[in-house]
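Encoded as structure tokens, the structure appears first; notes follow it.
Missing here is one protein chain; the remaining ones are kept as they sit in the complex.
So, chain A:
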Amino acid sequence: MNSRALRRIGLVAGVATTSALVLAGCSGGGGDAASGGDENTLTLATFNDFGYTDELLAEFTEETGITVIHNKAATSNDARTNFFQKLGKTGLADVEGVEVDWFPEMMQYSDLVAPVPEDLKGRWLDWKEQAATDADGNLVAYGTDVGPQAICYRSDLFAAAGLPTDRAEVAELFPTWDAFFQVGSDYVAKTGQPFIDSANSVLQGVVNQLEVAYEEPDGTVVATENPDIRAAYDTVIDKAVPIAAYPGQWSDDWYASMASGEFAAMLCPPWMHGIIEGEAPDIAGWDVANAFPEGGGNWGGSYLVVPGNGANVENAQKLADWLTSPETQIKAFNNAGTFPSQPEAQSSADLTGFVSPYFNDAPTGQIGIDRANAITVTTFKGPKYFQYHDALGNAITRVFDGIEDKETSWNTWVNEVGSF
């Protein structure tokens, strides 16, 4: 045998080994994700920060002897992709976190998740439970946190503009959206600086107070005909755009502007407190007013679901039950600021007595409770809510950026909606 033949064999062996490794890797990766059917192990998949620390999960292990393996996706989008790729097949964790943004999409497949046991009904806020009840009347998801919105403001900038700075007095400034915009435009006229951070967060706030947004509960699409949506669009364009610093949130500019303290107020659910504190550690003067225009509004929050074809559905239900129990939710709130969706948790002294040093010692716990109780309307969100809302947000951004005028941008949106 000559050296050339040897080399050839070597090559073939190399390729064969590599391909075998790759193939083995593929199948191995798929298999690991499933829980494997071990009675004493459960998998839990969440994203961002639910406040479920290792110590917290260790308590569950102590009580039940079941070990919990916790996988955290970096973002809600990653979790969403993973969730829908595996739902209906195998490979999902025993308990999965679902964000309200894509929760309506999941509700189309509510038959694929195990319903919440009857005796747990009534644990959560009415509207939180209502949103998770499918057409057959089954409650299919365990509510974790909610996002009752309040108004965060900069007392130093308010003082400079001649506005009241005391929390209670500021709260009286914003009974309605009209009042809110009036304060805003006065502020802008006086200081030449933007009043709020973004126009799209106002859209979010207004739409979350409508009963029907883009789709009716029976599936009819009313997006472009709904007068409330048109009114919300007009309001935001006419009144919010002139007083906002940016069209939308989460851009590099938006973060930079928060750090430099450019704007004086923003709509803020409890989970936003952590973001403000983290992005603007050097800005003093943030405070929270116990108020929201026209009452209350919810923005954000999550659910836990138990996939129906999991290996340990019964134990998984136990874990989801435990994690969303009022006591555990309080612990999660202390860990990550996720505001509990259980009325019982809201009477806990840990929550009512909670003050935030960063926000000038504002009683953010009690404010959250008051704002949550002020929520009277649950917006119906159909499976395509996210698409419609995102496209409408883009329409506002186009006007803000001067790419299109108000009517053109609205018509562009109408055309876009027609193609969904």
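Going forward, contacts are C-beta pairs under 8 Å (C-beta built on N, C-alpha and C of every residue); 3 or more make two chains touch, one makes a residue touch a chain; residues count from 1.
Criterion: contacts and distances are computed from a predicted model.
Remark: of the listed names "Sugar ABC transporter permease", "Cytochrome c oxidase subunit 1", "Electron transfer flavoprotein alpha subunit apoprotein" or "Succinate dehydrogenase", the one matching the undisplayed chain in UniProt is "Sugar ABC transporter permease". Among A:Ala189, A:Val355 or A:Ile403, only A:Ile403 touches the chain that is left out of the view. Even with one chain removed from view, chain A keeps its contact list with that chain: residues 1, 5, 8-9, 11-12, 15-16, 19, 22-23, 81, 84-85, 87-89, 105, 109, 112, 247-248, 250-253, 256-257, 260, 384, 387, 390, 393-395, 397-398, 401-404, 412, 415-416, 419-420.
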